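The block that comes next holds chain A.
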Amino acid sequence: MNQWNNFLKGFIKENPVFVFVLGMCPTLGTTGSAINGLGMGLATTFVLVLSNVFISLLAKYIPDKVRIPSYIVIIASFVTIVDLLMKAYTNTPGPNGEPSLYDNLGLFIPLIVVNCIVLGRAEAFASKNSVTSSLVDGLGIGLGFAFALTLLGAIREILGSMSVFGWKIAEGFAQLFNPATEYKQGDGMIAFVLAPGAFLALGYLIAFMNIIKKRYAK
Partner candidate 1 sequence: MLKTFKTGGVHPPENKLSSKAGIASLPLPKTVVIPLSQHLGVPSKAIVCKGDIVKTGQLIAQSEGFVSANIHSPVSGVVTKIDKTPDTGGYKKDAIFIDVQGDEWIETIDRSTELNKTINLTQGEIVKKIAEFGIVGLGGATFPAHVKASVPKGKTAEYLIINGVECEPYLTSDHALMLEKAEEICVGIEIMKKAIGVSKAIIGIENNKPDAIDTMKRASTGYQGTSVQALKVKYPQGGEKQLIKAILNREVPSGGLPIDIGAVVFNVGSIFAVYEAIQKNKPLFERVVTVTGKEIAKPSNFKVRIGTPISYLIDLAGGMPENTGKIIYGGPMMGKAAINTEIPVVKGCSGILLVSSGESCRKAIEPCMRCSKCVSACPMGLEPYLLAVLGEKSMFDRLEAEKVMDCIECGSCSYTCPSGRPLLDYIRYGKTNVGKIIRARK
Partner candidate 2 sequence: MDKLITVSPSPHVHSGQSVSKLMYWVIIAMLPAFAVSVYFFGIGAIYLTLLSVASCVFFEYIIQKYLLKTPVRTSDGSAIVTGMLLAFNLPSGLPPFIVIVGALVAIGIGKMTFGGLGNNPFNPALVGRVFLLLSFPTRMTKYPVAEGFGTPMIIPSEALDASTGATPLGIIKEGIKSGDGIGQILQSEGLSYTDLFTGNIGGSLGEIAASALLIGFAILLIKKVITWHIPVSVMGTVLIFTGILWLFGFEGHQIVLDRTGISLPLLQYTDKNTLELVPFHMADPLFHLLTGGLILGAVFMATDYVTSPMTSKGQLIFGVGIGIITVLIRVFGAYPEGVSFAILIMNGFTPLINRYVKPRRFGKI
């Protein structure tokens, strides 16, 4: 039960994006579509979980003063591993030659290393807690991050290109109900796929979450 709470906190109560406003660069940079947001979130989760586990394992053996450099090395190694793995296995272009997931996330994969969430968790949680707790914590926070990114990505995708996870909403529905129709889907509000939309959507999303939280608290 306790671990369950530990896991859940990352989604709402201690959500790194909505509550702590951390890791904003990938949050903005990779949420042009839901799938990219999810990919980035999962990549971060991977690093977070593994580094959390390793650091909680090693914390005892690392003298205080070289804590930070050691953590950085550990985290950076996992980031590199993710990078290599993604380069190898998520680098297939789409059927029409769309850029691969790896191409889309691009720069932001190596930047996981400076994501405050990762180092912050290592320092604040993993170094002080058991391996299991750290694992759950990493998983919770990471998935919370992924959740936020996917949500933001979905919102931007819906508003911006009228699709979710690449599924054209209007066209899709039309075909779902009457496969014969030839529905010409209009475009969404492109601004949401562009840079300004990232800021605006995130701003309002955080505001919304704030209000919800306040209501909830009352």
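A quick word on the picks: all candidates are chains of the complex that A comes from, given by their letters.
The rule we apply is simple: a residue touches a chain if its C-beta (ideal position, glycine included) is under 8 Å from a C-beta of that chain, and two chains touch if they have at least 3 such contacts; residues count from 1.
None of these values were measured; they are calculated from a predicted model.
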{"item": "Touching candidate - 1 or 2 - for chain A as found in this complex", "value": "2"}
{"item": "Residues of chain A that touch candidate 2 when the two form their complex", "value": "186-192, 194, 196, 200"}
